[in-house]
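Every protein chain but one is kept in place in this view of the complex.
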Amino acid sequence: MALKTETMVLNMGPQHPSTHGVLRLELELEGELIKKVIPHIGYLHRCFEKHAEAMQYNQVIPYTDRMDYLASMYNNFGYVIAVEKLMGIEVPERVQYIRLIMGELQRIASHLVALGTYGLDIGAFTPFLYLFRDREKILSLFEMTCGARLLYNYMWVGGLSHDIHPDFQRLTKEFINYFKPTIVELDSLLSYNKIFIERTANIGILPVDTAINYGVTGPMLRGSGIKFDLRRNDPYSIYNRFDFDIPVGKGLVGTVGDCWDRYYVRVREMEESLKILEQAIDNIPEGDVQSAIPKRIKPPKGTVYSRVETPRGELGYFIISDGSTNPFRVKVRAPSFVNLEVLGELCKGHLVADVIAILGSVDIVLGEVDR
Amino acid sequence: MKNTEEIFELLKKEFGDAVLQIDKETPTEPIIFVDPLKINVVGEFLRVSEELKFDSLMCLSGVDDANGTKVKDEAGLDTIQGGTLSVYYHLYSTTLNHKINLKVSAQREDPKVESVENIWKCADWHEREAFDMYGIIFLNHPDLRRILMPYDWEAGYPLRKDYKNPEFYQGMKVPY
Partner (left out) sequence: MGLLDKEFSDGNIVIAKVDDLFNWARLSSIWQLGFGLACCAIEMMATSASHYDFDRFGVIPRNTPRQADAIIISGTVTLKMALRIKRLYEQMPDPKYIISMGSCANCGGPYWEHGYHVLKGVDRVIPVDVYVPGCPPRPEALLEGLLKLQEKIRNESLRKKSA
């Protein structure tokens, strides 16, 4: 008599310490092997798009904060760029520089959380504490500038809510000098840790053509070895004035496009952000940060699709204006939403324990997945 | 690298009536209007054509055009009858570095659009979202279910302009 076997369905989440929020995964298992992963999302669907239709253009900005709450500055950035493009506003140089500096600081802060919690998922508790210590320093810079630690509402259409503090430049330079050695520290603490490599190298390999077909962007796409970064490939703001590299996955300890590569791209990106900060921080021109803010935001009839490179990938805002003071429709192309879709492909054939490693390397923020 | 007008000419030559018109009046990028039941053929051509190579679907958005007539139903609430629901496609070519915008419109009472899920995989969830929020039916989609709202949500499609929120969901009061 043949042995009777059947697959088992295991439910993971919405309350699970490693799902980075309220994601629910339905795992179909054959023993320890994964046959199929079905993500169920929407547990944090906060109706952003409905709110955007009911609010005026500038009132939408605080809601953009709350989508990707680890990179709020960058969500503001993407939204105001889209509205400015629709209205044809030229932003003063000083505003451009401050926005870029805030954006890059935010990228470091966001990657710190991503790497720290990734370590936590794999079982390394110490890097989490180290990285959150460094993140607090960035948050205090933000707090000094606009008074908020997490959700800033800092970038406005045509300008900024506040000018920077007189001490900001000095403290940012201090932070840059402080932070450079800690990346080296992180490398020795986690990146080249034997256990960490065993858990992440050769796991969840994402081939290039799959990545592009699934629309994957950001560190995930670069981890697969493609030099694609919107700051370079479709430059916005003033990124084309700065000199920085785009780190890509090379398969240093495993195969190109595995979890470790995605992790490592994030580490190296922090270095590149520091490079941009160093070039920008001393060159902030003088000026008024609120001079270009329009009295009444009433864009002409039309549509705009504008995209920026957030720490997680391509964030697109598609805005339809009907000529009134409220947007007719705002659709957000959230990078996490698109990146998460490929999870099913990545997990196939791996063990249950690897799902955590793969999910952590995708670096999702549920606020953005569900909006 | 081609601009939208060149791509439009190319598509017009290839598909004739399936490609309807081009709207150049928008302040940013022009939009090409396509027949909703031919969008999968046009999409496939855009992806495989050697001179276009649109390998990446950046965004797919459902839109309620709200261009029908407003009427009051029995309960005295405003509803929209007639008009269209639309889907916008934003395509990008990572190799040739050009973009286009496509738009399809379907009747509000019977919104059927061909799915492009088998051309660009990332359309899967985007289309499910458009279905969830607007009730647009994507033909030949493998798994057209609600994605953000609960699977047992019965109160309709929340992003339609005439959506009314229910009083209760599973015993929980919904309004403030």
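Going in written order, the chains are labelled A and B, and every chain counts its residues from 1.
The definition used in the following text is that contacts are C-beta pairs under 8 Å (C-beta built on N, C-alpha and C of every residue); 3 or more make two chains touch, one makes a residue touch a chain.
Please read these numbers as outputs of a predicted model, since none were measured by experiment.
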Where the missing chain makes contact, among the chains that are shown: A, B
Chain not shown, touching residues in chain A: 14-17, 21-22, 42-47, 50-51, 54, 62-63, 66, 69-70, 113, 117, 128-130, 132-133, 135-136, 139, 149-151, 366-367
Chain not shown, touching residues in chain B: 148-150, 158, 163, 165, 169-170, 172-176
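Going forward, only the chains that are shown with their structure count from here on.
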Whole-Å gap separating chain A and chain B, where each centre is the average of the chain's CA atoms: 26
List of chain B residues in touch with chain A within their complex: 25-29, 31, 55-59, 61-64, 88, 90, 94, 97, 101, 120-122, 124-125, 133, 146-150, 158-159
Residue ranges of chain A in contact with chain B within the complex: 41-42, 45, 47, 49-50, 53, 85-86, 88, 210, 212-216, 226, 228, 233-234, 299-300, 302-305, 307, 314, 316, 318, 320, 329, 331, 333, 337-338, 341-342, 370-371
